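Just one protein chain is left out here, and the rest sit where they should.
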Amino acid sequence: MSSAWARFALLAALLLAGCEREKRVYSGQPATNPAGELYQENAYDVAQGKRLYTWMNCTGCHAHGGGGIGPALMDNRWIYGGKIQQIYRSIRDGRKNGMPAWKNRLTDQQIWQLAAYVRSMGRYVRKDVAPSRDDALNSGKAESRRERSAPLEPGR
Amino acid sequence: MRRVATIFLVSLLLTNAGSAADGEWPVASGSPQALRFSDLTEINTKNVARLKPSFTFNTGLHHGEESATLVVGSTMYFVTPFPNYLYALDLTKPGAPVKWKFDPHADPASQGEACCDTVNRGPAYADGKVVMNTLDGQTIAVDAATGKELWRAHLANIRIGETLTMAPMIAEDKVLVGNSGGEFGVRGWIAALNLKDGSMAWKAFHTGPDKDVLIGSDFHPFYPQDRGKNLGIKTWPADRWKQGGGNVWGWVSYDPQARLVIYGTGNPGPWNPDQRPGENKWTSGVFARDVDSGQARWFYQWSPHDLYDHDGINENILVDRDWKGSPRKLLLHPGRNGYLYVLDRTNGQVLSAKPFVYINSSFGVDLKSGKLIPNPAKHTQTGKTVYDICPTAAGAKDWEPSAYSPRTGFVYIPHANLCMDEEGVQASYIAGTPYVGAIVRQKPGHGGYRGAMTAWDVAGEKIKWDHHENMPVWSGALVTAGDVVFYGTLDGWFRALDARSGKLLWQYRTDSGIVGQPVAYKGPDGHEYIAILSGVGGWIGAVLTNRVDVRDSTGANGMASAVPDLPRRGKTGGRLYVFRLG
Partner (left out) sequence: MNWQSALDPHSANARHLADLFWFFTALCAAIWLLVVAALLRAIRHPGLAGEQDPPERQLRKSRIVGALTALTVLILVVFTAASFYTTRSFAWPDMNTLRIKVTGQQWWWQVEYRNHDASQVLTTANEIHIPVGRPVTLELHATDVIHSFWVPDLMGKQDLIPGRTNYLTLQADHAGVYRGQCAEFCGLEHARMAIWVFAQEPSAFEAWRRHALMPNTMPDGGAAAKGAYIFVHRQCASCHAINGSDAAGQTGPDLTHFGARATIAAGTLHNTAANLDRWLADPQAVKPGANMPKVDLSAPDRAALVAFLEGLK
């Protein structure tokens, strides 16, 4: 009997954990989040980042992670660092070799969401947080099905 | 009859001065008529197998070396990809040492605004000046003897995605320059600068009101769809012409007798056609303009309301030759949409348009109305994936220029054989970011080869021969009076074919892939030399130079799936090779 209860409690805990995975905070998130961790652990933020990635023409240079005009984002080479805080800074302030600055074109929250999505392209986020499908023409394996791009950059 | 023919032939040789006097190569396409034909005969089909490297020169760079190597007097000039060094090599000394090197100090931010690698297609020479463009939007004239800067004109604004990659053309006393940026929603233009001091003589846009396009009372297009007031506004939804593209990043030809500048305009922006209903004038077409005033004389649109990024900027080869029994002033244009167009260059009438590759995106060109007949089944739209569109966004043939030999009457077309899947997505115009709105996946075309060198018989309106290549051919072509055709491959082979039969006569493996423009010249020692820059790059070469991750089939706008094998077949580099008979 007690084992059935234990099973039920485990199931409930798992289900609740699932809720946490895509907990939606629409505008309550702190304006700047130096840690950025909240964003890359949240499936909703990563999904919003994926939407913005297409909307803001990121695909034009970085394709769907493979790159072209700009560097690939699904591999393990990070010119300006691959931590979410470093990616955030690359998007916000731009970089000298052509990456434009987005600080007046996106809100801080959106830049964090984008950075979180970029982290998911090389699967530097949890498998259950990474998007699992494309809504448009398939460019390859979904983010959640990709191998984690090893080696990880130092620090994380 | 025979006398008429002889007179015609003589006049043909006079007007077709395919290469400059004394085996020089003063502009990228060899001559204003853009034949890329050399009348040197020392190297021919019999002895070409004896070609050996005479000297090489390492640029130390790792991006696409698309520049032509100009030769004037005893000096060779060429421009590297970004940072756009202009080199002058002294051909009189053994090993051709650097005579001078000019650094324009281009802004590195321009690298992020160039759609298809940070290439430069070469300088131009006239009057003791070498004129070059820089990726960050400047046209600069340099003293040919000393390498000292004479003037510079800042023409393009990289903040909105405008760059300069084309080779300037010099016609009379004007330097003709056009902007790149069709993938960034840049409004296209061509400008004529005075060679003397770099001041602006005239500038014509390719969207917007007639006064901007320099359309006036002299404008007489052949077809009715190109006539009317302000079509550069009326064939667009409100305000969309402001980001409409129509850039001039390809080749400019010049007809000295008619004093006509003839050049093509690029694709409309964005690629997604749903966002720009209408014929989108004056994009994806060809203009003829008066060299002095810039006023348009005629226009023809290769791809009205372009659906596939089919720029109209490919070379226009100007030849005077027989057409169906009478001598005509012709324009030959192997189009991105897959047709070899023959136009009457005095008025823009289409005389012939036959496919030189497999095409399923259109059914042909109606010669009566001049209109391309699109295939509705391959019509791209927002939110819908259309499969197996041939040719692709890169076109049956991209920038790589063809050559024409008056001896054989064939056009030698280096090109690709690819197909694609495409889905349109909504694109926002955000200044300085790509304005494309399409997801593209390119793949090998029919027949198991991805590229070819094709000889097109102008009189017979058909393919004479095909030399298949495993990978798309992204280098220009050269044909000589010795009846040899030269071109290079992405995996580094520099090949010589028999111009009449297409038989492979000689080949040489260079360090990197070839996306350059082969050139023939007569050296100070009186011998014929063949020069080519090796250095993979361009849209397709970005797979290698920009380290595209080919797990993403849409990488480099779909090239990742067209040449996923490129990274293992070649390597980056930048080296000039000059060959002579050994």
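A and B are the chain letters, set down in written order, and residue numbers restart from 1 in every chain.
Following the convention adopted for this analysis, a contact is a pair of C-beta atoms (placed from the backbone, for glycine too) under 8 Å apart; a residue touches a chain by one contact, two chains touch by 3 or more.
Please read these numbers as outputs of a predicted model, since none were measured by experiment.
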item	value
Omitted-chain contact residue, chosen from B:G278, B:P334 or B:G541	B:G278
Omitted-chain contact residue, chosen from B:T139, B:Q243, B:S361 or B:N417	B:Q243
Given B:G383, B:P524 or B:G582, the one touching the chain that is not displayed	B:G383
Interface with the undisplayed chain - residues on subunit B	185, 233-240, 242-243, 275-280, 382-385, 426-431
Those residues of subunit A which, in the complete complex, touch the missing chain	24, 26-27, 31, 51, 55-56, 104-110, 135
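What we mean here is this: only the chains that are shown with their structure count from here on.
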item	value
Centroid spacing, where centroids are CA-atom means, of subunit A and subunit B in whole angstrom	40
Sites on subunit B touched by subunit A in the complex	108-116, 183, 383, 385, 421-423, 425-428, 430, 432-436, 439, 441, 542, 546-557, 559-560
Subunit B contact footprint on subunit A (complex, rising order)	54-57, 59-61, 63-72, 74-75, 77, 96-100, 105, 136-141, 146
